[in-house]
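Every protein chain but one is kept in place in this view of the complex.
== subunit A ==
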Amino acid sequence: MPVYTVSHVSNIRICVVMVGLPARGKSFISQRIVRYLSWLSIKAKSFNVGNYRREKKSHPNAEFFDSHNEDGLKIRKEAAVEAVKDMMKFFQDELGVVAILDATNSTKERRDWILKLCRENSIEPMFLESWCDDDSIITKNIMDVKTSSPDYLGQDPELAAKDFIKRISKYKETYEPLEVETNKDLTFIKLINVSEQVIINKIETYLESRIVYYVMNLHIKPRSIYLSRHGESMYNLEGKIGGDADLSERGWKYAQKLPELVKKVLKSEEHDDYDDDDDTDIKLTVWTSTLKRTQQTASYLPYDKLQWKALDELDAGACDGLTYEEIELQFPQDFKERDENKYEYRYRGGESYRDVVIRLEPIIMELELQENILIITHQAILRCIYAYFMNIPQEESPWMSIPLHTLIKLEPRAFKTIVERIKADIPAVSTYKEKGTSQLGEIEDINNKSKNLITGAPLR
């Protein structure tokens, strides 16, 4: 029996059809929606028509996109057809729930074609247009594209930018934006200059409203999210899981050192309004769980603090307070089952990783909206939050290694999240348990690509 996350989805198929000129942040929005939904176990995938086109034509110049260029038109159409074919396969074979058609879809003709296909296949089309005439936003997007787009790989950035601007003007010639008058029967969202004006038309399902709410919470202001486990606890020393133990002596040392570590990373941020004499000028809010060990870890930090029950450690139910060896002895079947499917396994009277993700959803929503946040929480919770920002698949996220006494900095950028780790240089026990053993400690694991993402240990 599946558990539903934000909404019941087994009888819904949605196709989010992106609309807009190049450099309007369509791919950014597409990828974020996919990340959010996938993290909630809602099957979502983005189909970028540009990627299909690149297989046929890898470095086109602006002329290729001219509406009179027969060759160009043919290749672009073929690419769209292939993307849509794959999208249909995704709905049919993979039981997809939300597909995102990431392309300009800038003409009415193209949109009618997609609309028709959707309607004939019981897919709800939801159009999402990003419309923009604010030059500062467009310029920023062009800067991103000229350095990151595979279309301009290896080319001079200045020439790339020039060509790209020309490409945009080619699209402009035939662009027909969504209009309330003519499209009033469609489900569509129109974002004008990011969020200066937003038009939301005919939202029919809760899931759609949740997607729109999520998109509205996205912002492009630079910020960082800092993550830390609590300092080493007395239970960590004894190898016990769960509980509400105090920090160990070394744990307290970490708590005392944390303000200095935080100050250092904050200082390295280049804020215009930053005043060297007063560190509290940079706005940072600290989120902790309700358990003692996270609050003790935060106790020396001079920032606003907020406790969330949702940040409490995964509830181990009947196994709470035991060591892994004791669990293996007392609940051998459970011990085995958990190793086999750690994401779904729910402790007797406790929680699974999936349950934790559901309770973290409001936290993620809030995190997208906020600016600088430091989260001090627990191993399983950090794995889930980290998995969201780094797109880690469910099979791997519960097995990631997150060491104690390390501050992690996440800097969400348009296409990826940048990670930095700051070690406190205070020794602590390892609380990492490999699959198939009850012993703690790290062993090399070449099959798990994500395991050491956080520790930064080299991959083989």
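By definition in this document, contacts are C-beta pairs under 8 Å (C-beta built on N, C-alpha and C of every residue); 3 or more make two chains touch, one makes a residue touch a chain; residues count from 1.
The working rule: contacts and distances are computed from a predicted model.
In the listed set "Metaxin", "6-phosphofructo-2-kinase domain-containing protein", "Transcription factor bHLH79-like isoform X1" or "Coiled-coil domain-containing protein 22", the entry agreeing with the UniProt name of the missing subunit chain is "6-phosphofructo-2-kinase domain-containing protein". For the options A:202, A:267, A:336 or A:413, the residue in contact with the chain missing from this view is A:202. When the omitted chain is restored, the residue from A:42, A:101, A:227 or A:255 that touches it is A:255.
Among A:128, A:142, A:168 or A:194, the one in contact with the hidden chain is A:194. For the options A:56, A:85 or A:267, the residue in contact with the chain missing from this view is A:85. In the full complex, the hidden chain is touched by subunit A at residues 1, 3-4, 6-8, 10-13, 77, 80-81, 84-85, 88-89, 91-92, 95, 109-110, 112-113, 115-117, 119-122, 124, 180, 184-185, 194-207, 209, 212-213, 216-217, 244, 246, 252, 255-256, 283, 290-292, 295-296, 299-302, 304-310, 315, 317-318, 320, 348-349, 355, 358-359, 361-362, 366, 369-371.
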